[in-house]
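Only one protein chain is missing from this complex, and each of the others stays in its spot.
So, chain A:
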Amino acid sequence: MNVPILQMRGITKTFPGVKALQDVTLDVNRGEVHAICGENGAGKSTLMKVLSGVYAHNTFDGEILFENEPCAFTSINDSEKRGIVIIHQELALSPYLSIAENIFLGNEIAPRGWVDWRKTNLEAAKLLARVGLDENPVTPIQHISVGKQQLVEIAKALSKEVKLLILDEPTAALNDEDSNHLLDLILHLKGQGVTSIIISHKLNEIRKVADAVTIIRDGKSIETLRLGGGEGGQGQITQERIIRGMVGRDLDSLYPDRTPRIGEEVLRIEDWTVQHPQDHSRIVVHNASLHVRKGEVVGLAGLMGAGRTELAMSVFGRSYGKAVSGKVFKYGKEIDTSTVPGAIAHGIAYATEDRKHYGLNLIEDIKRNISMAALPKLAKRGWVDKNRETTVANGYRRSMNIKAPAVSAITGKLSGGNQQKVVLSKWMFSDPDVLILDEPTRGIDVGAKYEIYTIIAGLAAEGKAVIVISSELPELLGICDRIYTLSAGHVTGEVPISEASQETLMHYMTQEKE
């Protein structure tokens, strides 16, 4: 026991302007299941990309020893040759090809350049049996569920004689039954000598399968916990211990002072349930209920896959999900938000977490982006008043401090912070009563973050009801009056700011509702 299979030493990876990883150490023993834990954006996936050669060996600092030999991978192919296989969160299968074709894609059984289909399907069937999947190997991938596709990925890894299997959030897209099956399979493979690294923030899963846990926070490896506090470990694997490691960040960022003046209830969502748009067996939001009052900033905290964005987007004109059920009340009266124009007309605005794909028209200029959601306000009988448009846009450019030479500047050329200000301006111009801001400071530098916080405080002071979705707990603690926590689609907690701390929130965020 306790023979190291992988040692990563002093890994530092820098992206322009950001240190994604800083002096990270990771030790994995042969035959164990090693979990990597951390908040969204802590650097878990980056570390795995470093390990698997997605980032070539000369683009980061540090040393990787696999089976006591130094590694210098320049591509995924190099790492796969050594038996390190990574299964990404977004599955990399070709939907129209069969299971067997996918398993041997790029690795075809083709003596003398001619694919032997009989043998391919036969071998595929053997691999499927190993992962406990009862499907015909000639079935096209798109005809099997995501859970089964995940198993095909593992079968594919096994076909490559895998020694170290890396799974990036393998259960994030699975329902409970499929998740359990997958975890059992990981334990089963462990019995056959396959070492696994599993990235997850579902603490109950980690407790179920992991022999060791390494916690990463803000690009640094914080500590490694081992089962039974064993050799080389710094402590027992307990939920409290993992949470402490994940959130132990200082609350030293600055937040604007504000004295909340909270009024009547503006928006209430009751029994909101949303199905996944493709996979009907997955309920993404379960019976969620929440409310927000005038002048109040309410936070939605949750880890990846908790259903925060899905909740917000389904309320905002059913922009996400299928079979949405539940009620939305505004000032106590039920309203219909089943279309986006309807939601906007009822004074709801949703600023997306994905500015580039859903928030802005990047090839269009600032003023047109700002005016777009509330164009009727600038138009008479369909005719747009361009002078007023420019005036309005210039007004926001000044009040929001959008750093651009003119409002005719193309938004695609602005920095993330300024783009976000354009998005906020757009929704402020639609004059909503409720603003839902999804990750409003994602990808924004520290200075601009403070400006965004000030804007949010200003909106609340004007009497708007604000809902902020964020993965950064200090941020929620810094700006919110009340915080809801979501976990696996359930609202698991509602915490007034006076009682909220990173530990309590993380506790609720990792809680599983039965």
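By our rule, a contact is a pair of C-beta atoms (placed from the backbone, for glycine too) under 8 Å apart; a residue touches a chain by one contact, two chains touch by 3 or more; residues count from 1.
Please note the rule applied: contacts and distances are computed from a predicted model.
This figure omits one chain of the complex; the name its UniProt record holds, of "4Fe-4S ferredoxin-type domain-containing protein", "Xanthan lyase", "Aspartyl/glutamyl-tRNA(Asn/Gln) amidotransferase subunit C" or "Simple sugar transport system permease protein", is "Simple sugar transport system permease protein". Among A:P16, A:G191 or A:G382, the one in contact with the hidden chain is A:G382. Interface note: of A:V131, A:V274 or A:L360, the residue touching the hidden chain in the full complex is A:L360. Checked against the hidden chain, the listed residues A:G10, A:P70, A:P341 or A:P496 yield one contact partner: A:P341. Touching the omitted chain from chain A are residues 316-317, 319, 339-341, 343-344, 350, 352, 357-365, 368, 371-373, 375-376, 379, 382-384, 386, 390, 405-406, 408-410, 412-413, 426.
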